[in-house]
Each structure stands twice: as structure tokens, then as C-alpha cells.
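Please find one structure pasted underneath; my questions will follow.
Here the complex is missing a single protein chain, while all its other protein chains stay put.
Presenting chain A:
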Amino acid sequence: MEYLIGIQGPDFVLVAADNVAANSILQMKHDADKMFKLSEKILLLCVGEAGDTAQFAEYIQKNVQLYKMRNGYELSPSAAANFTRKNLADYLRSRTPYHVNLLLAGYDDTDGPGLYYMDYLSALAKAPFAAHGYGAFLTLSILDQHYRPDLTRDEAVDLLKKCIEELRKRFILNLPSFTVRVIDKEGIHDLETLTSGPK
């Protein structure tokens, strides 16, 4: 039902998430924000079991902030991703596992941009592009076809638009709008919300 996508460029990461919060057959919110700001240059996109998403993501968010207070500098994206993975893995074999699928996107001042794919079984993979949800089945092939490692920001946004167009055309559910953000060495920037018109 929910859709997340991330595309990494040479000096930025572009991420987008749909804006629907649903409960059985009803749309509860049409402007839900599924991205959690872990630090000035790291975003965590989180979908999955209702309640688990916010609970887990906010817990990670506050722990990343605590690290910053204790140590005087922020966790790198790869450290934050591994920290998240470890937490998710620990909870997995407890009586209270979290059922969440995540994308972690960040910019490290030394290593550059990074996109990490993590699923509810706590599998972590660094990837140039990734997606979660049923929409991923429809759009990964588009990304395979058109992705280049040296995309400019505009080209990445065009690629994103192609993916959303495919969802509009072939995905049975209507996902009318998507929050889009870019992370680069200046930080996190909001881009224009992308809308998906009627079929």
C-alpha cells in the first residue's frame, strides 16, 4: 500500500514517500509525512505496521540525537544505518518485533551520499537506488533501465516522475501525492510535492 523510493546521485540522495495513511478501507490522512529527520543530513523513511513505524523511527531518532549530545558530533549515515539494523535485529527475536521497512538516506562529509535499504527482517544493503512497497515491483525495473550513477538532480527528479507515472498507470491503488526531499552537503531540502493525476 505504502511506497518509498530513494535514488542516489554523485553528490546527493533523492528520496520520496507517498502521503497516504490508511486504516483498512479508509484513507485517514492525505498528507502524512513518512520521513524522520535523524540528524542534519540523515533521513529515515519508514513504512509498515501502523504504530510500529513511528515508535521505532522516533526511538532511533532520539538515540541518534543522544549520541550527538554525548559525543559532540553526529553519527555518520553508515553508523546510523548499522545502529538501526542492530536495534531492529535485536527486537526481531524478542516477544515484540517491529514490522517496519526502512530506507535510510544521508550525506557523509567524507564518504559522500549514501542510501541504505533495510527490511523488516533487518537485512541491510547499501544500494544506488531502492524502493519499498508493492510499488517497488512496478518501478525497480524502470530504475534499472534509466539509472546512471552520474545523474544530475533534475535527471533524478525526472526519473522519479517516470516511476510515479508508472504507479499511476499500473498500480491498483491511487497514491495521489508524494513528499520529495533531497539530501546533499548543505543538508536536507524539501522539493515540490509531486502529484499523480487521474488515470
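Brief remarks follow.
Methods note: a residue touches a chain if its C-beta (ideal position, glycine included) is under 8 Å from a C-beta of that chain, and two chains touch if they have at least 3 such contacts; residues count from 1.
FYI, contacts and distances are computed from a predicted model.
Remark: of the listed names "Arp2/3 complex 41 kDa subunit", "GPI transamidase component PIG-S", "Tubulin delta chain" or "Proteasome subunit alpha type", the one matching the undisplayed chain in UniProt is "Proteasome subunit alpha type".
When the whole complex is considered, the residue among A:Glu58, A:Asp111 or A:Asp190 that touches the unshown chain is A:Glu58. Along chain A, the points of touch with the absent chain fall at residues 58-59, 62-63, 65-66, 69-70, 72.
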